[in-house]
Every structure is written in C-alpha cells, then in structure tokens.
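Left out: one protein chain. Kept in place: all the others.
Note that the chains are named A and B in the order they appear, and that numbering of residues resets to 1 at the start of each chain.
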Amino acid sequence: MNPPVATTFFFYLLAAIMLIGGVFVITRKNAVHSALALIATLLAQAGIYLMLYAPFVAGVQIILYAGGIMVLFLFVIMLISIERSLKERMLNRQWVVGGLAALALGALFISVYVKGKNLFPTPKVPVFETNNTQTVGNLLYGQYMFPFEIASLLLLVAIIGAVVMAKKRI
Amino acid sequence: MGALLQYIQSYLSSDKTPGAAGNFFWATVYILLVFLGLSVAVIAMNWLERKILAHMQVRLGPMRVGPHGLLQPIADAIKLLLKEDIMPAEADGLVFWTAPLIVVLAAFTVFVVVPFGPAHAITDMNIGILFMLGVSSLSVLGIVMAGWASNSHYPLMGALRSSAQMVSYEVAMGLAVVSVIIMTSLNDQGTGTLSMIGIVQSQMAQGEWFVFKFFPLGLIGFAIFAIAMVAETNRAPFDLPEAESELTAGFHTEYSGFRWSLFFLAEYSAMIAVSSIAVTLWLGGWLRPFPNWLHGATWDLIFSLVPGITFLLLGAITFFNVVRMPKHPLFKIQTIGLAGFGAVLGLIGLLLFLPPVRDRVGDIFWFSAKVAGFMYLYIWYRGTFPRYRFDQLMKVGWKVLLPTGLGLLILTAGVGMRTEIWKAIQGATQR
Partner (left out) sequence: MDALTHISILHYIVLAAALFILGVVGVLTRRNVVVILMSIELILNAVNLNLVAFSRYWQAMHGPPALHGQVFAIFVITDAAAEAAVGLGILIAFFRNKETVNMDEVNLMKW
C-alpha cells in the first residue's frame, strides 16, 4: 500500500474550504448563497472524512447531506419568497450579545486546547483498512441495534411531524 | 521505444485497476480514455436518438449533413459553440455560471468507479455504489441552481419539479440497490460488498445475474430501479422538469450556446451512468452470457469473436446502404463518405479479431453492449409513452415504488436467510 499523497496539503485545502464556506453561510444575506456555501463546506468535510479513513461516513455525508438535506433546504428557500428578506436587516437585535457570547465560547475552546494539547498523543501507525463499511455495518446491526431502532422511530416521527406541519389540510 | 512498448505490455497483462495498482500514469490514461469514449458515446447517442425517434414516427430524421445525417451532431456542436452566450440581466451571475459546471462534473465524476472490466475501471472503491449514487445525486443541485439563478418563472418551476422528483425517486432507487447488496452477502463469509467490481464478481461466484436471483425478487428490484432511473435522469415519460409544452425548456430555458451544450452533455452522460449502475448491479456487468455454463476454451474463443463480428456486421449494413444510395452525381461525395465510414467500422471489426486485442476488449464490449441496450430503451420510452402529470408522478414514486421497494427488501432478506430462519423454527418447535 502506498503512503497517502500530500496529506498535509489536502488537509489545509479542505479545512480552508470548510472555514470559508462556514463564514459565507453566516454572512451572506441571500439564503440561497448561504445554502450553496454550506454545500461546499459539507463536501469538503466528506473529503476530510476520507482522510480520516472513514469512507462510509463520507459516502453517507454526500448522499444524505449534499444530495438530500440541502436539496430540501433549497426547495424550501425557493418556496418562500426571498425578495422581501433581502431588503430587511440581516441581524437580530441582540446580535452584539450573541456574538460576544459565541466569542467567549471560542476563547474557552482555545484555552482548553492550548492547555490540554499534550493530552492527545499522535497515533503512531495510520491504520489502513479495506473493510470499513463491513465493520460499520456489523457495529450498527450488532452492538448498536437498539439505538438504530430508536433512530428509525425518530425518522418516523419526523415524517409524521413534517407532514402535519406542512400540509394545509390533513 | 521498445522499453515503452514492453512497459505498456507488462501493464496490459496485469489484472489490477490503475487505482488499485497506485499507478498515476495509467490512471490518467484511463480517465482520458473514459472521457473520450463518453464524448463519442454522447455524440453517437445524439444522432441515434434523432434517427430512431424519426423512424418510430415514420420520418427520416436528419438527412442533409453528411450521409444519413451522420455529421449532424458535429454540425450541431459547432453551431452551439459559435452561438452567443446570453446571461439574463437579472440573473445571479456566479450561480448561473457554476450551475452547468456542477452538473457536468457530477455526471462525469461518477465514471471513476464504473467497472468496464475486472481491470478496466479507473479505480475500485470500497464504497463504490454509494459513491455513484451520492455523486449522481449532486447533479440535482446544479439543476436547482440553474433554475433559481435564471431569475425567471419557467426555470424556477422546472427546478422545483426537478428537486422534488429526484429526491422522491432516489429513495426507491436506494431501496432497490440495497436489495442487491443483500444478495451479494450470500457467500461463505456472510459479508456483502459495496464495491462495483465486487458486486459483479459475486454475481459470477453465485452463478447467476441478480435479475434472476430469487425469481421474481431480483426482477422486481430491477424494475423499480429501471423506472426510478428514468425519473432520475429527467427523461421521458418523467421529463416534467423540462416539459417543453408546459415549461418551454424547464430549468435550462435561459441557457444558450456552450452552457446549454454542457447541460446536454451532462444529461446524456448521466443516462449512461445510471444505465451502467443497472448493468453492474443486475445484468452481470462485464460478464459475457453464460460464463459458468458454457465455459472452456472453445466457448471462450467463440464469445471472444463476437465483438469483431458485431463490428463487421455493422460495416456490412453500412455497405448495404452505400449500394442503396441514389445514383446521382450530387450524391457522389456522400456515397464515398458512407463507404469510408463502413470501411472504418470493418477495420475496427478486423482489429478486434487480433488475439491480444480480443482478450483485452471482450469485457468492455459486453458492458457497452448492455449499456447500449438501455440507451435504446430510453429512446423507445421517449417515442412511446405520454408524459406523466406531476401528481401522478409523485403518486407512482411514493405510493407504488417506495412500498414495493420496502417489501422487496424484507422479502429478499428473508429469502436470503431462509436456512437460518428454518433452523430457528425447528429449534423452537423441538424444544
């Protein structure tokens, strides 16, 4: 097996796409532009999953997030007219407080990571594996059977909830 | 030169995909070959669709540019490239500009994992089929972007219809695919595979195509996929996003010139992509007919001659039409051109008889032949079925295909585990 190619470069590239996309999500006035930036972020994250040797999660990320959830978002954005919201102000009244609180949280994270960076020793050997999907499947249907069933119940509730909410007359 | 030839030969005799061998040079070569082949296939499809549709409707179709209109696609391409590229004044520039790119990228990226043969794929992924479904589902994003960015009513309606339709049919499609993945797990290890090459190999190991597996369960899964894939690619009778009688041209109404041709390219290569999923999953991929039953050196030789014979036959048909060309001085160039085309087909046929070529291209031929069958089906659908109404489309997707797919999934799992279930029942009754 060959060693991975230019891992560092790809990590910084994908991380940059993710962060720039994330910034665009919260700063664009037009919701469609936000959604497209979010799609870029999600796809870059799928790439990061591949770098972490999690191909199955990457595939699920592309199918479910980029191909499913984001299409739903775009669909809803097109249903509601966005012309009016383009003329209104973008931020709510407590945006200063909100921003400060988020920055405080960020400062907390930074202090934790600076203080505790020795807690994460780097893994010695990268684990190459060819049967990631099979292993995830075994865990999902073996050890995590009960959470899996709960998740299916959650999805059922979500379907019913969405229909009840969105349908004019049931 | 000799070293280069030897290198090429040594590579050609290996049975690994370039991705698995980690060979960048051959991976690039394969990517270029697939791209070239795909472009040729799209051009051929363009001509064939117009011709076949015309003959179904008792017309002649394109006849003017080249003999029997053979040069019509090239003329169309030149016309599209020379056309003015218009962007609506109120359009959202960046989104309008990137939408066709996304559609084309999604349609072409899918071919990274399509297995044209055991060694003829760009690469083989552990999550092959998941990758294909995921990337092909990204093309809906491009369509939605195109429809929204045009800032016009028909494209917006087309995009709304398209997103609703593709998301609904993806569910049924996924269920049909999962039933196949359950079938691949019926081996000694008890683990299935998502890799495209692995799926075909397990069909070989189990001795039957998955269409015929657990008759009629495999057939039902195939039927669900075959319906859903027509809806996924926005083709007739599910072509509501671009229904010309209702929405002018749907999501690409405002596109012209080169960008429109990108949408065109993407539509046809997406058709080829979903057809190759269907072929890989249900129709045995690159396997020739009866690889287990009619095996042995003689049968291998006979089946390896089929590609050459097919091309010779096509050349013969072309020469038959050369003879039927009008004997008028005006048609002289056209007759010579058609004869030249026939000669090229015949030469390809002769080339395919050479033993080293014969051994290498057999699997590619069978794969392409099966995909070509699907392409004909697409044209046939378009010539035969009237367009669905949107509520009918949704009803078919959610109330027919989805429950059938769910039932199929449970039944496939049950039949696959029948010995275990039977043992469990026996154990329970004996106790």
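Simple rule for what comes next: a contact is a pair of C-beta atoms (placed from the backbone, for glycine too) under 8 Å apart; a residue touches a chain by one contact, two chains touch by 3 or more.
Small disclaimer: the values here were computed from a predicted structure and weren't measured.
Note on the chain not shown: across the whole complex it touches A. One chain is missing from the display, and on chain A it is touched by residues 7-8, 11, 15, 18-19, 22-23, 25-26, 31, 34-35, 38, 41-42, 45, 48-49, 51-54, 56-57, 60-61, 64-65, 68-69, 72-73, 76-77, 79-80, 84-85, 88-95, 97-99, 101-103, 105-106, 109-110, 113, 117, 120, 122-127, 129, 132, 135-136, 138-140, 144, 147, 151, 154-155, 157-159, 161-166, 168.
As a convention for this text, only the chains that are shown with their structure count from here on.
The distance from the centre of chain A to the centre of chain B, each centre being the mean of the chain's C-alpha atoms, comes to 31 Å.
Within the complex formed with chain B, the residues of chain A that make contact are 1-2, 32-33, 36, 39, 55-56, 58-60, 62-63, 66-68, 70-72, 74-75, 78-79, 130-134.
Only residues 22, 92, 95, 125-127, 130-131, 133-135, 137-138, 140-141, 144-145, 147-148, 156, 159-160, 163-164, 166-167, 170, 191-192, 194 of chain B touch chain A when the two sit together in their complex.
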